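One structure is given here, and the rest of the page talks about it.
Every protein chain but one is kept in place in this view of the complex.
A and B label the chains in the order they appear, each numbered from 1.
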Amino acid sequence: MQSSTPKPITTLDELANRFGGQVVGDGATPLTGINTLEKAGLGEISFLSNSKYKKFLATTNASALIVGMSDKEATSLPRIVTPNPYLYFAHVTAFFHPAEIPKPGIHPSAVVEPGATVAASASVGPFAYIAEGAVIGERCIIGSHVSVGSRVIVADEVLLYPRVVIYADCEIGNRVILHAGVVIGADGFGLAQDQGRWVKIPQVGRVVIGDDVEIGANTTVDRGALDDTVIEEGVKLDNQIQVGHNVRIGAHTAIAGCVGIAGSAVIGSRCTIGGSAGILGHLEICDNAHVSAFTLITKSIKKPGQYTSQLPVMTHEEWLKSASQLRHLDKLAEKIRSLQQQLHDIRLLSKP
Amino acid sequence: MQSSTPKPITTLDELANRFGGQVVGDGATPLTGINTLEKAGLGEISFLSNSKYKKFLATTNASALIVGMSDKEATSLPRIVTPNPYLYFAHVTAFFHPAEIPKPGIHPSAVVEPGATVAASASVGPFAYIAEGAVIGERCIIGSHVSVGSRVIVADEVLLYPRVVIYADCEIGNRVILHAGVVIGADGFGLAQDQGRWVKIPQVGRVVIGDDVEIGANTTVDRGALDDTVIEEGVKLDNQIQVGHNVRIGAHTAIAGCVGIAGSAVIGSRCTIGGSAGILGHLEICDNAHVSAFTLITKSIKKPGQYTSQLPVMTHEEWLKSASQLRHLDKLAEKIRSLQQQLHDIRLLSKP
Partner (left out) sequence: MQSSTPKPITTLDELANRFGGQVVGDGATPLTGINTLEKAGLGEISFLSNSKYKKFLATTNASALIVGMSDKEATSLPRIVTPNPYLYFAHVTAFFHPAEIPKPGIHPSAVVEPGATVAASASVGPFAYIAEGAVIGERCIIGSHVSVGSRVIVADEVLLYPRVVIYADCEIGNRVILHAGVVIGADGFGLAQDQGRWVKIPQVGRVVIGDDVEIGANTTVDRGALDDTVIEEGVKLDNQIQVGHNVRIGAHTAIAGCVGIAGSAVIGSRCTIGGSAGILGHLEICDNAHVSAFTLITKSIKKPGQYTSQLPVMTHEEWLKSASQLRHLDKLAEKIRSLQQQLHDIRLLSKP
């Protein structure tokens, strides 16, 4: 959430005392905030972590910088040199923008059913609904219009943004953040065929979400059919992702927006999956695999590394020409085989 | 919804009496629940319908099994043999996990406008809003934070999970299930150009949803421009799907997550569409067509069968090599034509 308190004043030295790194230049430089290289003004610190933005070093109006080891001499501004300037930027941004913490207590418009338990240190927003048997842990922040189903367990320091829905019986770990519109525990897509009609398979598993998971706006995680859907600790999911029933996502894996993961897929730890990628069901992806954006995984991945299936973009005119070949690649290959055979025959003929 | 009642006790014979199938082994085996082959324990029945899981037959701790005809002798456990073990699994799961039915009545926090009609046998959850002229049928369950627009007709035994929104004038059939976050009847994407600015075309059609349709979390179905958008009976839509205005989806078609269907597409009956597929607008797909995951349909499909346009996944290194050729397939084809011509010339020359 956003800060509305006045910005604290600090200095480069004080930041380095707090977060480490080597100060080069005037450590007493006063600082009131953090901003991008392009937008920073007097009193603001900025950072360089993506070399695409190095061109702005010469013209930035920032009063100080956070830079990596290799950029130590790339500026004459007062600076903090650190092995991981992007991480340092995260810490300094959090320092200048402390989260707004609502006061504990239950808004008078909220409905907490008898038999639900809400910690006294938690806050529950307007029009939130906590069903019977649900447990809300210490220092949780439950936003407006949130719906927490029966017997759901929400651990400590969880942040549910407005309009999150958690279906019955699911479990949410400590320090989890769920953004607006997230749906946890809706029924998986389980259907049996009966003479041309679909028969629904009751989805009686749960969703279990580990500690320190963050899930982006309007992402959906379906409950398991019999067994649970599991999101392990430290997983980060972006917006608009669909996680099917009985999927397991390993610890510290990060998945970008609009990805679809079909039922019973098992994804390893410390993987990254690019935007709009797809993962078919009933397969396994090993730890430390990296899937490019727009890539469909159709079979298990057993070796760490990066995997890709993107069709390169072209002007539409170029594409029309290539596309006509794409439809007939097998015929192209056949022509090549025929040419090889003909050449072979000619060589035989022309031998003395 | 999930069960919290104690599990009923049954036997293999009683299940067969209820749902059919042939009992092999001890029909008196007592049963308290159903679980996966891996997780089942004493007193639990399990099932085998996907041959990928056959390897677990040897080690399962289940007390009984549901198997297909061809697996009749694949286990020595007490078992029910049936032509469709997946369908049988659906029935047995429903038996062990009967749905939780909330008590009829309107939660005191809900708002039902004058002129709206709610059947006495229906239940309306906290913070639900039923607008003027809307009709809620017998035994419907309306979850928390649901918004039912003016003049919407909701037939009997409909289940609306928390936070469903139905815009004005739409119609929902009997036994329809809409999961959390579903939006029915938002405006279609209708825009006319006027000298570089977009002018909105009012969307004055409706959405009409047939009996026994189920729609997954956060899926959206737009209202028609003039005419209606129609989802026929028995259609099953997974999560995060977008259905454009004036689309018609035929009876008993099933569509997996993250699919996008553009305006005025007409999809036949008993089709299946894989995850993240796309259907362009103003085209027709015949009955019994099957679209693979990640496939874009750009023109009408007139013959039943399966259709695919997936780029195979590769390691990123392999992909880099193939991708450079993909950009220039027309040049590859040109080289082959040139080789064919040259060979032809050589053959002419070498003729005696």
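One rule holds in what follows: a residue touches a chain if its C-beta (ideal position, glycine included) is under 8 Å from a C-beta of that chain, and two chains touch if they have at least 3 such contacts.
The model shown is predicted, which means the values in this text are computed figures rather than measured ones.
Against the chain not shown here, chain B presents residues 111, 127, 129, 133, 145, 147, 150-151, 163, 165, 167-169, 181, 183, 186-187, 189-194, 196-202, 204, 218, 220, 222, 225-227, 240, 242, 244, 258, 260, 262, 276, 278, 280, 282, 292, 295-299, 305-312, 314, 318, 321-322, 324-326, 329, 332, 335-336, 339, 342-343, 346, 349-350. Think of the hidden chain as still there; on chain A it touches residues 1-4, 34-36, 38-39, 50, 52, 84, 86-87, 89-91, 93-94, 96-97, 99-100, 107, 109, 125-127, 143-145, 161-163, 177, 179-181, 212, 214, 216-218, 234, 236, 238-240, 252, 254, 256-258, 270, 275-276, 293-294, 310-316, 319, 323, 326-330, 332-333, 336, 339-340, 343, 346-347, 350.
The rule is short, and it goes like this: only the chains that are shown with their structure count from here on.
Distance between chain centres (mean CA atoms), chain A to chain B: 25 Å.
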